[in-house]
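Only one protein chain is missing; all other protein chains are in place.
In this document, chain identifiers A and B correspond to the written order of the chains, with residue numbering beginning at 1 in each.
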Amino acid sequence: MLKILRYSFSDISRSQWSYFYFAFYFIIGFTLLFLSSDVSKAVITLVNIILVLSPLIGTVFGVIYFYNSKEFTQLLLAKPIKRSTIFIGQYLGLSLSLSFSFVLGLGFPFLFYGIFRSPAIGDFFSLLISGVFLTFIFTALAFNIALSNENKIKGFAAAILLWLLLAVIYDGLFLISLMVFNEYPLEKVSLIATALNPIDLSRILVLLKLDISALLGYTGAVFQKFFGGGLGMLISIFILMLWTVLPILRIMQKIEKRIFNE
Amino acid sequence: MRFYYFLLVIVILPLYTSGFIAAKSRNVCSLCEYKTIKAAIKHADSGDEIILHNEVFTENNIVIKKSLTLRGEKGAVIDANNKGTILLIKADNVKIENLIFRNVGYSNIKDYVAILVYKSNNFTIKNNYFEKVLSGIKVEKSKYGFIESNQIFSGDQEQHAIGSGINAWDCAYLIIKNNNIYGMRDGIYFEFVKDSLIENNNAYNNYRYGLHFMFSNNNAYIKNKFYKNGAGVAVMFSKFITMENNVFSENWGTASYGLLLKEIYDAEIINNAFLENTIAIHVEGSTRVNYIDNYFKSNGWAIKVAGACYKNIIKKNNFSGNAFDLSYHSNINDNEFDNNYWSDYTGYDLNKDGVGDVPYRPVKLFSYLVSKNPEAIILLRSLFVDIVNFSEKVSPIFTPDNIIDKNPAMREHE
Partner (left out) sequence: MIEFKNLKKSFGRLNALEDINLKISKKGVFAILGPNGSGKTTLIKCILGMVIPDQGSILINEKNIIKKWEYRNDINYLPQIADFPANLTVSELIEMVKDLRAKEANESALIELFGLDPFLDKKLSILSGGTKQKVNLVLAFMFDSSIIILDEPSTGLDPLSIIQMKELIETQKKEGKTILITTHIMSLAEEISDEIVFMLEGKKYFQGTIDEIKKKTKEKTLESAIAKILGGR
């Protein structure tokens, strides 16, 4: 698996898309820091960008990579290696490469502006960790979708739809249900609804780290109590892990039954 | 005008009286003529000065019924040994200066304070240091008082027992100036106090409010700093209050705010800075209040309106980097928004006169939704909310037409 990982990592990390992705975060990072020169302000602005973009990029690249490397995958399949080894290796190679672009792209500007001397270092790290988790989660989901759809167009559409669902529609439905069930105490429900969506969960984890947490009022206090404590933090990390591991397990299970007949 | 009259009385009157009576100094110390403060007071005549030497006097319940000056040499301490109120002033023209008050103590039945001023006109409490006092200075039914340059803090007492730093009840013409008050319940608490001035004080780390007004009209507080309090300042059921040049900062917590206005009429809120408060100004009813030249920066909400809000003028303020500039869920009518700077404003200025050509609507759809459903705040900074806000900005449906700044400033006001 490590061999496959190594080669797919060195393949993807040298592609122009990786450079673009790296350059995007690099420029965004420097621009934000240059404009506000306040590290924690820049972190707040980045929350929006990262929570939208890293799932999107993970999804799109995951699907594209899976379909594009189909021929080569067949060559690998004819080699004396286990199937799951090939796909997990490729998956890890892609996720790691995307995460590297992301972490280095943001890391350089913030390092340059003295993140290690800033009190916002904890916030910045939780932002990076969330971004990496989301990359791994959504790349795994994209692989799942691509595995279940032989048709490229269908697979791509399904992947975008999944991203749209978790990044936008979920929150819309969440908001509407808050409106509809206005009369009921909704803190626990919101807590669960937030924890179930990896994007929302990451957003809350980062926001609670930032000093705007007090904004969240009573609801925020309930959240703070849950996520702020060690147990809540462990549970959140556990949920994010689950979001990563379950799709991977499904890849491993699906892959054994998949036919490669084209 | 009232203040000038007030100043005249307070400065001229002591000079006048001291000229007529031959004042005598009476020293108090273990080797002096008087061993205790009480003894010195007992033998003193009106107009005398009692000087406390550099010692610790363990006394409490000292009652002053004559016009005396009580002054400490450097390091003079009155320690109540947790037995109760230290000083009771029940006469006019009393001065308390340069003393250290310590260990007032706590009772379930009675309110112990370091200094209680009762029905006393023309008193001065200056340059004193209050430590481990559950309540600092309490003034009742008194007029023309100076409370100046004192340090008041509770020490590490139990929170439920702690009272106010300075508490005035049914008073008029007080001047409270240059004090430092921290670790109390309320820094300064006014009930039924009128025509008074609170200037240049620092109130911080107080558990409830830095400054608290109830039923107190015609007062002004200027150039004060309120920070890291449970909440900065609460002004309730009061009229004609002037609030100028104050700084409200870091009043940060679940339900915390820089300034609470509850049922306020005809007030001026001018040139204050609100920095990093959960809610900068929480309004539960304000009518004919002018909010002018204030600076709102990095607050959760700049102005959050929860009660009726009529005929206010919100003009030339800077709203910079607040999560919400304005939020309301009640009637809000006849208010004038004019020429404020809004950092979220994205319009243009073709004729370069510094005023944006497109009007600005300070209420965003999401802040409206949050005011209806507080739980919705959990979606703050999500993509969906950004989309919702954007679409509402392009074609407003939910946000009210009457809340609009027709002349938004392009740059921050100085």
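To be clear about the criterion, a contact is a pair of C-beta atoms (placed from the backbone, for glycine too) under 8 Å apart; a residue touches a chain by one contact, two chains touch by 3 or more.
Here the structure is a predicted model, which is why all the values come from computation and not from measurement.
Asker: The chain left out touches which of the shown chains?
Answerer: By the stated touch criterion, the chain not on view contacts A.
Asker: Pick from A:75, A:153 or A:192: which residue touches the chain that isn't shown?
Answerer: Checking each option in A:75, A:153 or A:192, the one touching the absent chain turns out to be A:75.
Asker: For the chain that got dropped from the picture, name the residues of chain A it touches.
Answerer: Residues 3-4, 7-8, 10-12, 14-15, 69-72, 74-83, 256-257, 259-261 of chain A touch the chain absent from view.
Just so it is clear, only the chains that are shown with their structure count from here on.
Asker: Chain A touches which residues of chain B in the complex?
Answerer: Touch residues, chain B against chain A: 252-256, 276, 278, 300-301, 321, 323, 369, 372-387.
Asker: For chain A, which residues count as touching chain B in their complex?
Answerer: 41, 44, 47-48, 51-52, 167-169, 171-172, 174-175, 178-179, 182, 186-187, 190, 194, 199-200, 203-204, 207, 211-212, 214-221, 223
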